[in-house]
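All protein chains but one are shown at their positions in the complex.
Letters A and B name the chains as they come in the text, with residue numbers starting at 1 for each one.
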Amino acid sequence: MARAAVPGRLTWRVAKLAEARTETPTARTLVLDVPGWPGHLAGQHVDVRLTAEDGYTAQRSYSIAAPADGDRIELTIQAVPEGEVSPYLIDVYGTGDPVEVRGPVGGWFVWRPTSMDPVLLVAGGSGIVPLMAMIRARRAAGSRIPFRLIYSVRTPGDVYYADELRRRARDDAGLDVTYAYTREVPEGWPNPPHRIGVADVNTNGWPPALTPDCYVCGPTGFVEAVADILVALGHDPRRVRTERFGPTGG
Amino acid sequence: MIEPRMDLGPHLDGNVLAGPLREIFAMDVTAATSRCASCGAVGAVAALHVYANAPGMVARCPTCEEVVLRMVRTPDAAWLDMRGTVSLRIPM
């Protein structure tokens, strides 16, 4: 498992696209080669900077989706309609093309395999990305810490990492995955589409008495709602770590 | 002067300060604990409410919404205002 960033101020590094995977019609995973990458913790993010030929630059933050694999890191990008960066990274950015990255950053919204408390992950849409990094890091470290993931998506087609999550829920002992659909449910699903509520979190999370570490990631409104539910259910607010996504200009 | 009711805007978390602050500091300041100069609330810098759709980043206390920290990056300098924090406890 990687360590946190080396001491010293961070500078930009040149990264090149090694390979890419389509996750959904609007999301793409980029595997970047970053020579000299210092390693990172699950949950950390990177800043990505793009420079146009005339010197114009745009900068965005993206969560890292997987544990470090040597000099390789993975980011999953969700298309933001009318955005200026995400449509480029999804539709145009090609193998071997350079971007600049600065990271890893963030030492709060992280999960360490040395942690002994059960973990509750609650993802809204693209908020799954840093939480998937935790699930993958748990597996990579051979950790037996019990994990529960509640993943809220609009429709079944919006699930990132769908095959891998199905496989891990089956094979990774101690990992439970449940879905909440807000617009459209799979055939035969017992509940109608609905926004995540107290009952979902209460049924599929952990009792507060187990003092789980809770990680909530997604759009601002989603994170706000889930964090309020967790605190109302009796979870210690200091154990509820949140990461709100956007509005960043896409 | 009257005190208006405040509606929380579309803020992010202090996590988003990690990159900009790591350009200045050698360690991750978002994992530090800060005490609000206005209301005394203590919490992680990563849990501050950050308003980033602005000319700079404005981090506010999640308890009282007063400004704890501001950061502006100009082409040749970083401006950091920390008057809203009494102290930072940085894990070493």
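Points to keep in mind about this one:
The definition used in the following text is that contacts are C-beta pairs under 8 Å (C-beta built on N, C-alpha and C of every residue); 3 or more make two chains touch, one makes a residue touch a chain.
Convention: contacts and distances are computed from a predicted model.
Taken from the listed names "Phosphoribosylformylglycinamidine synthase subunit PurS", "Branched-chain amino acid ABC transporter permease", "Molybdopterin-binding protein" or "Cation:proton antiporter", the protein name that UniProt assigns to the chain not shown is "Molybdopterin-binding protein". Checked against the hidden chain, the listed residues A:Val14, A:Leu210 or A:Ala232 yield one contact partner: A:Val14. Checked against the full complex, the one of A:Glu19, A:Asp97, A:Glu184 or A:Asp236 touching the unshown chain is A:Asp97. Only one of the listed residues, A:Glu84, A:Glu164, A:Glu184 or A:Asp228, touches the absent chain: A:Glu84. Against the chain not displayed here, chain B makes contact via residues 1-2, 4-10, 51, 53-56, 58, 60, 65-67, 70-72, 74-75, 77, 79, 81.
Interface with the hidden chain, as seen from chain A, comprises residues 12, 14, 49-58, 84-85, 88, 92-94, 97-100.
Just so we're on the same page, only the chains that are shown with their structure count from here on.
In whole angstrom, the spacing between the mean C-alpha positions of chain A and chain B is 23.
On the side of chain A, the complex with chain B involves touching residues 4-5, 7-10, 45-47, 61, 102-103, 105-109, 220, 238, 241-248. Within the complex, the chain B residues that touch chain A are 10-16, 18-19, 22-28, 30-31, 43-47, 52-53.
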